[in-house]
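This report concerns only the one structure given below.
All protein chains but one are shown at their positions in the complex.
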């Protein structure tokens, strides 16, 4: 009995890993991307809108079926792969009942389309490469966030009374400082108005800009050097690379 | 008969490939650039304007002649070279009858001046080098565009009612998100107004900025690493390099 | 007598260098970061506010105790280490009597939280690496500042009469030029208004932008090349690295 189940699982796995199966899912996702995009248009007749919703429902059912099939094939090992967890999550969004905050749910259904990036190996590789640069910069990101927090608390204490919209609480201060870091209207709409009340505020803003810019420069350099080392090192295999995936090995490990 | 045609073709080819011929075309293009620039001026007298249009027509005829000569010399192989297709296209624009949307056609004639970049080998090399970095980033560009599309559909669903100018349909949303990606007035004119209606919109905008910035950083790094590999690799020849062009070889291949 | 003092010092040093001691300080700093953040909130009841101030005072006492202990352990050598000077400085801020400009002092207490970055070796390494790139760029920074000063004096002389807010004195001119360098509203709010009075001002602004951008590009490249050399060179030890710290050596040198 257990043996036959294992056999079914193996053949289902083989089926879901087949390139043709993958390509079909890809086509479904592209069609779904188009229908979800068309649904946002307000110039369509009610009939067309109804049709789009029907197509959307139909594709959703197929995608849910695919997730279930692959879940069945892999067993609970399915959730050990972060790609599968992502697939499961973005597909599950659409199944939440649309009572309550309806508009917000309609908006997040589109996240399902991000699966285009996880289905095809070449896009998966790009995302793996981008994600691979994150661990190397975690220390710099923490340094950045501590600097951020210190400057946000300082600005809230110094400027909250006169500028409640910009620096009224820590949340607003952090958003304003993010805006300053992106250099968007930092002088014309933030620093110059603040300087009319606090003439020495330029010290605060220029210190903040120089600090964050220099830390960001170092972050970029770390990402660059890590990428260059990886590009020149002989071992180029990455964990999440589907090219290296061998269903036979998985079966052996499981049963 | 066929032999004599082939001979004429060979000598025409030799003529059009001669550096002096190339330099003459270059001079014509530079003069044409100046006349087309002067034509935009509104302080010129009608006589001068008439003269400029005459010079423009005269140079256009010579350029059309050059395209025809090279087309004759190469035969249909002419259109296999993307540089020739570009030359043909930008020269042909001026021959479209100027009825219909007149002003728009007047505006696109200037594209002909871009041939300055395709006539001289040193500029051709620059463009070849820049174009050579495009295939390496195609996967990242697709990833970028999927992320873009997902965010645009989401913003249209969430914000279209209150902000029809910014997020009224997918087209507007994509333009607005491009503006956000370039960090132009993203907070002062987009995120802050949206946050007055949707207090949690900062999550959307900061996620979008962090995602696109990080993907762009990786895109830059990929272009950089590819350029460095190419610069250090022993084979530096590129396909479109006119220095490597050998008319004799072409003739052999053709006849 | 002197020997027993030296013994006590050695054991105090061992105690303060212990990872568990370091982690306790870290926990205190994180708690203090949270309480100082909460204190900025204006929706808390007076009781909670009182409690936060009490916790803040208590942690401050412990941090002052830690500084004193390490000062005692190291003797006057304590102040030779820039990390210790930083610790001493940011802790001492809180001890200045809060008469006089009260609000400003409240604001700078938060600098104490930057010690999170100096307590943990992995953050110390990040800051050491960032600081290590400063000596290599000192010449470029001086070049930049001379260019800056020359442009600021020139702008003050040329534009001060019509634009007192932007170029009224050297200080204002330098702030405005910093804004121009960050490309924030440089055309719409600075160059275009100035050009209505001085039609050739575009020459000034475009020269300034091209100069500073090109110098900044070279600065980034110098930092990058230095970082790459350091990353590939065999000796990766850095002076301020606490991993290399050996209390035994210090003791020998001192007594």
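Which chain is which? They are A, B and C, in the order written, and residues in each are numbered from 1.
In this section, a contact is a pair of C-beta atoms (placed from the backbone, for glycine too) under 8 Å apart; a residue touches a chain by one contact, two chains touch by 3 or more.
Quantities reported herein were computed from a predicted structural model and do not represent experimental measurements.
Visitor: What are the shown chains that the omitted chain is in contact with?
Guide: B, C
Visitor: Of the listed residues C:5, C:92 or C:153, which contacts the missing chain in the full complex?
Guide: Candidates C:5, C:92 or C:153; residue touching the omitted chain: C:153.
Visitor: From the list B:142, B:211 or B:224, which touches the chain that is not on show?
Guide: B:224
Visitor: Which one, B:5, B:48, B:62 or B:126, makes contact with the chain that was left out?
Guide: Among B:5, B:48, B:62 or B:126, only B:126 touches the chain that is not shown.
Visitor: Have a look at B:6, B:24, B:84 or B:185 and name the one touching the chain we're not showing.
Guide: Within the whole complex, the residue contacting the unshown chain is B:185.
Visitor: Touching the absent chain: which residues on subunit B qualify?
Guide: Interface with the chain not displayed, on the subunit B side: 33, 36-37, 40-42, 103-104, 106-108, 110-111, 113-114, 116-117, 122-123, 125-127, 129-130, 133, 175, 178-179, 182-185, 189, 220, 223-224, 227-228, 231.
Visitor: What is the set of subunit C residues that contact the non-displayed chain in the whole complex?
Guide: Contact residues on subunit C toward the absent chain are 139-140, 142-143, 146-147, 149-150, 153-154, 156-158, 160, 169-170, 183-188, 202, 206, 209, 214-215, 217-218, 221, 224-225, 228-229.
Simple rule for what comes next: only the chains that are shown with their structure count from here on.
Visitor: Just say which it is for the chain contacts: an open line, a closed ring, a star, complete, or other.
Guide: Contact pattern: an open line, chains touching in sequence.
Visitor: Report, in whole Å, the distance between the mean C-alpha point of subunit A and the mean C-alpha point of subunit C.
Guide: Computed from C-alpha means, the inter-chain centre distance equals 32 Å.
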